[in-house]
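Notes to accompany the following structure.
For this depiction, one protein chain was excluded, whereas all remaining protein chains were kept in their positions.
Per-chain numbering from 1; labels A and B assigned in written order.
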Amino acid sequence: MSWLPYAVAAWLFGIGLFGISTSRNYIHLIGCLSVCQSATYVLLLGIGYRWDAIAPIFYDHPPGTPAVDPVMQALVLTDIVVGATLTALLLVLTLQVYKRRGTLDPERLRPMRKNAGGGRVGARQEPGTEAQL
Amino acid sequence: MSAILALLLLLTAASGTAVVLIREPRRQVFAIGLNGLILTVLFTALQAPDVALSELAVGTAAVPLLFVVALSAVRTASPSQSADPGDHTKSPEDA
């Protein structure tokens, strides 16, 4: 039991990484990235937890009552909110890719190569945009 | 208490796995929302009400909404193409 939160965090990060590396759709890939992000929340809050302790808010309990680590919570709190705006930024970049290249598949966003991606034809090459992608 | 925490942690691992394994983005949005909800309950159990509030608002409302809007923008971005962005087996469509 004492290792379970850390193992869950490692699993979430690993499965997110697996999803990112096998994803065939950028929107799905961003969802996998958010799973990787949630691994950090579980890890940080797991480190900051203490058995039989209260939340670090001394309203109902007098100061001095054993409480869990507030530093980790402050870290995670801002991470969630800032992370959501970064998700939005990534989604917008995805929309830009779709508008310019007409595909959301990372496999197709490369110069033409006949046998790429299991025999499918790659996307038409546009010299100006290739370097940004 | 310990059993609830262990159960919630396992649920978190399962819902995170579901987000990754549901490959079609339109279905994945629901998994993302559910993942946010389970994370909210887990954070409450870990004595982090501040974090739970923020995850509740962000993870179950804001982020799924952004995904839904992005998906609908992709589907309607170029009305001449009847391409389905979640389906890779169709012929490639160039912009």
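The rule is simple: a contact is a pair of C-beta atoms (placed from the backbone, for glycine too) under 8 Å apart; a residue touches a chain by one contact, two chains touch by 3 or more.
Following the convention adopted for this analysis, contacts and distances are computed from a predicted model.
Since a chain is absent, check the UniProt entry for it and pick the matching name: "SRPBCC domain-containing protein", "Multisubunit sodium/proton antiporter, MrpB subunit", "Cell envelope biogenesis protein TolA" or "Sporulation protein YlmC with PRC-barrel domain".
Result for the unshown chain: "Multisubunit sodium/proton antiporter, MrpB subunit".
What are the shown chains that the omitted chain is in contact with?
Result for the missing chain's touching partners among shown chains: A, B.
Residues on chain B that touch the omitted chain in the whole complex?
49-50, 52-54, 57-58, 61-62, 65-66, 69-70, 72-73, 75-79, 82, 95
Where does chain A touch the missing chain, residue by residue?
1-7, 10, 14, 17-18, 21-22, 24, 46-51, 53, 55-59, 63-64, 67-74, 77-78, 81-82, 84-86, 88-89, 91-93, 95-96, 99-100, 102, 107, 116-118
Note that in this section only the chains that are shown with their structure count from here on.
Once you find the CA centre of chain A and the CA centre of chain B, what distance in Å lies between them?
So the centroids are 11 Å from each other.
Where on chain B does chain A make contact in their complex?
Contact set of chain B toward chain A: 2, 6, 9-10, 12-13, 16-17, 19-21, 23-25, 28-29, 31-32, 35, 39, 42-43, 46-51, 54-55, 58-59, 62-63, 66-67, 70-71, 73-74, 77-78, 81, 83, 85-86, 88, 92-95.
Could you pull out which chain A residues touch chain B in their complex?
For this pair, the touching residues of chain A are 1, 4-5, 8, 11-12, 15-16, 18-19, 23-25, 27-28, 30-32, 34-35, 38-39, 41-42, 45-46, 48-49, 53-57, 67-68, 73, 76-77, 80-81, 83-84, 87-88, 91-92, 94-95, 98-105, 108, 120-124.
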